[in-house]
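Handing you this structure, nothing more for now.
Only one protein chain is missing from this complex, and each of the others stays in its spot.
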Amino acid sequence: MSRLPISEELIAEANARAADALEDEYASLGRKLERSGIAIDAIKDKVAGFSVAVPSWGAGRGGTRFAKFPIAGEPTTIHEKLEDCAVINQLSRLTPRVSPHFPWDKVSDYKALREEAASLGLGFDAVNSNTFQDQKDQAHSYSTGSLSSTIEATRQQAVEHNIECIEIGKQLGSTDLTVWVGDGTNFPGQQDLGRSLDRYLDAASQVYAALPDDWRMLLEHKMFEPAFYSTVISDWGSSILAAQELGPKAKCLVDLGHHAPNVNIEQIVARLHRFGKLGGFHFNDSKYGDDDLDSGSINPHQLFLVFNELVEAELAPRDGFKPSYMIDQSHNVTDPIESMLSSAEAIGSCYAKALLVDREALHLAQEANDTMMAFQALRRAYNVDVGPILAKARVEAGGAADVLGVYRESRWRDRKAQERKAVGLGAGIV
Amino acid sequence: MSRLPISEELIAEANARAADALEDEYASLGRKLERSGIAIDAIKDKVAGFSVAVPSWGAGRGGTRFAKFPIAGEPTTIHEKLEDCAVINQLSRLTPRVSPHFPWDKVSDYKALREEAASLGLGFDAVNSNTFQDQKDQAHSYSTGSLSSTIEATRQQAVEHNIECIEIGKQLGSTDLTVWVGDGTNFPGQQDLGRSLDRYLDAASQVYAALPDDWRMLLEHKMFEPAFYSTVISDWGSSILAAQELGPKAKCLVDLGHHAPNVNIEQIVARLHRFGKLGGFHFNDSKYGDDDLDSGSINPHQLFLVFNELVEAELAPRDGFKPSYMIDQSHNVTDPIESMLSSAEAIGSCYAKALLVDREALHLAQEANDTMMAFQALRRAYNVDVGPILAKARVEAGGAADVLGVYRESRWRDRKAQERKAVGLGAGIV
Amino acid sequence: MSRLPISEELIAEANARAADALEDEYASLGRKLERSGIAIDAIKDKVAGFSVAVPSWGAGRGGTRFAKFPIAGEPTTIHEKLEDCAVINQLSRLTPRVSPHFPWDKVSDYKALREEAASLGLGFDAVNSNTFQDQKDQAHSYSTGSLSSTIEATRQQAVEHNIECIEIGKQLGSTDLTVWVGDGTNFPGQQDLGRSLDRYLDAASQVYAALPDDWRMLLEHKMFEPAFYSTVISDWGSSILAAQELGPKAKCLVDLGHHAPNVNIEQIVARLHRFGKLGGFHFNDSKYGDDDLDSGSINPHQLFLVFNELVEAELAPRDGFKPSYMIDQSHNVTDPIESMLSSAEAIGSCYAKALLVDREALHLAQEANDTMMAFQALRRAYNVDVGPILAKARVEAGGAADVLGVYRESRWRDRKAQERKAVGLGAGIV
Partner (left out) sequence: MSRLPISEELIAEANARAADALEDEYASLGRKLERSGIAIDAIKDKVAGFSVAVPSWGAGRGGTRFAKFPIAGEPTTIHEKLEDCAVINQLSRLTPRVSPHFPWDKVSDYKALREEAASLGLGFDAVNSNTFQDQKDQAHSYSTGSLSSTIEATRQQAVEHNIECIEIGKQLGSTDLTVWVGDGTNFPGQQDLGRSLDRYLDAASQVYAALPDDWRMLLEHKMFEPAFYSTVISDWGSSILAAQELGPKAKCLVDLGHHAPNVNIEQIVARLHRFGKLGGFHFNDSKYGDDDLDSGSINPHQLFLVFNELVEAELAPRDGFKPSYMIDQSHNVTDPIESMLSSAEAIGSCYAKALLVDREALHLAQEANDTMMAFQALRRAYNVDVGPILAKARVEAGGAADVLGVYRESRWRDRKAQERKAVGLGAGIV
């Protein structure tokens, strides 16, 4: 039934060539960890159970307001995007779910789409609505905002679109609706800051009311862009207060690039968990703003510290702790498949490192105010090269020891460049 | 009874010299405002009813970790500080209350202190506790934090100190306790981010329980310094969640310099008001961090936008809207009296400008998504030189038309340099 | 000959209605300034001699990578853009020059274009090259950068395009070439940071060599976007070192939104002037990044401090001080004409306020380390409402007392909406 896109022989042959080195590295690391009382196989098994969703839109080249530089063989339909996502998961065995975006991924038959994905080894993750740009033949423009617009018909249109996303998601097997709005202002005074939130909450509660019992509504905050003076859900404080008002199924989603400079994101994660509202993540990395760079490419230590909070939370969950993990990146200068392979590896590595933290030593040092030893408990884990653990887990699951190497060997993109239609010049994310 | 420090003749003579110019400017502005349908006397009356507290510690020179450069005639006791605060209020008629800090302002007889202040025309504002530095003969060091310390005895000591501050405050006529703690960490892992907050909340609730019915507990958040990796109450999100847990008498205090770069502070004000937790302000200004510069000296437009939210809130209060206003600055390079005179004027000016906003035009433009006209409604008010309104209100209340001019003429600091003992070299804020 | 777009009767009538109020305000301010020894007419005359260029591309709606929301009646050709720019200048009398961007503004006959502009009362300012996006039928993609690309043919194409811009500029009467490149990287390691600059300098020197004797090459630095890890000319330090290497005709252009958070931009202006390399400005405002908001809308005090440096430099120029002033904004949510009218007014106001600074008092206070009085010298000037000075200068030159009011009364945009073709949906700046 399954029709995985990359040749299994190719993977097997490459893995065979890499086998001796991997065995040596895995065994060496195993001996090292054992000296600290850690069984490497137990870590590997936990890593094997870890996964992160990939965004359908991330399969294409992204761009900035200045330009987009397409590559040959880029996918332009949800069907082509699923195919590319299947490559990522087949090689990495870390990304079995795809997060769709509507109306970008609209099709006429969602049951068929779900089967198509399943045949590629994929399922669907959170459904994303889009009320930040206008679509052709749309009745009301989002130029005045969407859920917070002063125009009732516009708000209603945004509510209905979100509810439609839920309906689609039900057919796809999703259980989360991610809501990010571009609503905000570019001028002081443009809108009343309090009343804008009132309108947002009123409209969002209508969406909330349409959620099935086992669904969650993930609110995504963002400091700026596309609005450059204020945004309605600008920070985690606004997000959690909104989620409190909406109800228990509303949770907060953390995108690593949506914060003010210097902010301690791992503490935001700890706070959201502490107050029962940590819903999930959009993983990426940033140096300046919402740069949407590859996860861990700029500040891998921060990503580790986020996972340190997540593993701490797994061990002492406060609430219905069930965060959902998704990549959300804009691949402006790389082959999107390669970026997501590299990113999934970076994310999985941070999870593995966080698992290696000697939590008893850490807690004892914290209790004793032994600052240096508490820090060293984290640092020792961070310093470990966990590559062999991830590779071993991957290979055992049918993936590739060297994901980028096998992908290049497969000449996937070149082959697709023959088949797929070219993307035109332009700017922006789509 | 009253023994105001500056000669009333001096003030009267200076005001007489300035009278013609003031009358012309006030009348000219009155005609201009009248053309927009605004009665200048009504604005002047509202400004006359406005006030902001000054911090006792602000009466002395502040410093950085590198150095403090004292000036001759600086006050070193609460008695001398009250005298200087009386100068500020006598000239500006904007600062009738002083906010004390303990143990810095400890005396043996608080009833007498209250009378001493009253005789200078002053009352007391929020009481500030200090658990961020160790005092001689203190049983437990705050080196591990205070309300969030892992050491129970330390937490208990911090709780008791806060309760002692409430007791003192009762005698002084205060009704607010401001709680800022320096608790936090300098290293990832130093403390567990969730459990630190648990301990803080547990200890803070003991303080809360000791509050009289008509008191409020003002929680002050701060992004960094003295802790440089994480702080327990780092942002408004942490602050409001803590205030929610503590109860209705707990509110959030906004210090303008305690935020991440680029953050929209006026929106934080709007959010805290929207959710019923806006407690008050520490006014100052900053360019980089908690610079504690003079209010409005760096970004006067931001201060205006904050007051725009406050006036909007006055007109449509969500809750028990009763924010408390205080200056909190570190006067490292100026005569503190001059800085507070200048700052009170800057704060009062922003309040006056916010009163001038044509709110009907603003709301109509907002409703109509007429962005430019909504912005211009604010901008027209911001552009007005409200100096004559403040001067008129001041003169009518017995203050000086030219506060800095009269202060210099009074030779107050020179005279005090003869009387007061010199301050030694050192560093830091005290 | 001249065919100014707005009816002169309309302007005259509106000015007549506003005349009494303006006379009163101008006279009132004149008396106030006279009391400080300042002759208001002298200030008005200097303001009348001030101007700032507008960007051709700013006449259309801008957008973000997420979306662009067009308005009816937007210009889509350089001819329509010139017409709109003529409206701005006719009403404000502050913007007699237009800065064109190529290939966006390409025409077959530049001599005719220059005459067309002249007939609208307009001339041309700095020519802007565009090597940050690909054009249809372009031989080499700028996806690898332009002047710093590793690919020689790409660099050569970028050099030739810049030289072509100079050739066009000569025909249009320009004497400046503004060079901003989007070159940079999104990943650590993507390019060698030193060799990228070597290539940039080598290519830029070829452009420099093609400059006529009386031309300048204005280098525009930018911290980030479209590149999100490093940019080749990222800050004023890189810019001035590049300008030093290129030669005396190379100068630095300061865009107010292209700096790191918290940076003291007025000091950068002072530094560039001190070292003889201040070339000019792209005025706009920002809160977070390169937000391209309306000048003075977010931080008008910063704009004033920039002009304080410029007036200081006018009075004590170090070098061939001849900065070129241009607006560079992205009008995403307003009518671009209204934004540029409002922005030109904000810019001119800051110039006027800077002229009002009592420089002798300022310098004496600085020499005497009288910090408060030095600050007050600036603050007194900043607080003045200079609106009447600008309005008077405008009216005397044939402009409108109330620029926005007359523009709306003219129904310009509505009329153009009947004539001009609609802009489609999309994203980005063009």
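Miscellaneous remarks
Note that the chains are named A, B and C in the order they appear, and that numbering of residues resets to 1 at the start of each chain.
Keep this in mind: contacts are C-beta pairs under 8 Å (C-beta built on N, C-alpha and C of every residue); 3 or more make two chains touch, one makes a residue touch a chain.
A quick note: this is a predicted structure, and the numbers were derived from the prediction, not measured.
Considering C:D192, C:E360, C:E396 or C:D414, the position touching the chain not shown turns out to be C:D192 (whole complex). For the chain left out of this panel, the touching residue among A:F124, A:Y288 or A:Y325 is A:Y288. The omitted chain makes contact with just one of the residues B:Y229, B:Y325 or B:Y351: B:Y229. Taking the complete complex into account, C:H273 is the one of C:K32, C:H101, C:H273 or C:R394 that touches the chain left out.
Touch with the chain omitted from the figure is made, among C:E25, C:D290 or C:E312, by C:E312. Looking at chain C, the residues touching the absent chain are 143-144, 150-151, 185-195, 197-198, 223-224, 229-230, 234-238, 240-241, 259-264, 266-268, 270-271, 273-275, 301, 305, 308-309, 312-313, 318, 362-363, 365-369, 371-372, 374-375, 377-379. What chain B contributes to its contact with the hidden chain is residues 62-67, 69, 132-136, 141-143, 182, 185-188, 190, 223-226, 228-229, 261, 286-289, 291-294, 297-298, 332-334, 425-430. Although one chain is not displayed, its contacts with chain A can still be listed: residues 21, 24-25, 28-29, 31-32, 35, 261-262, 264, 287-288, 294, 297-302, 333-335, 338-339, 342, 349, 371-373, 375-376, 379, 382-385, 387, 404.
Going forward, only the chains that are shown with their structure count from here on.
Seen as a C-alpha superposition, chain A sits on chain C after a turn of 180°, to the nearest 5.
Taking the mean of the C-alpha atoms as each chain's centre, chain A and chain B sit 43 Å apart.
With centres taken as mean Cα positions, chain C sits 39 Å from chain B. Contact with two or more other chains is made by residues 261-262, 264, 371-372, 375, 379 of chain B.
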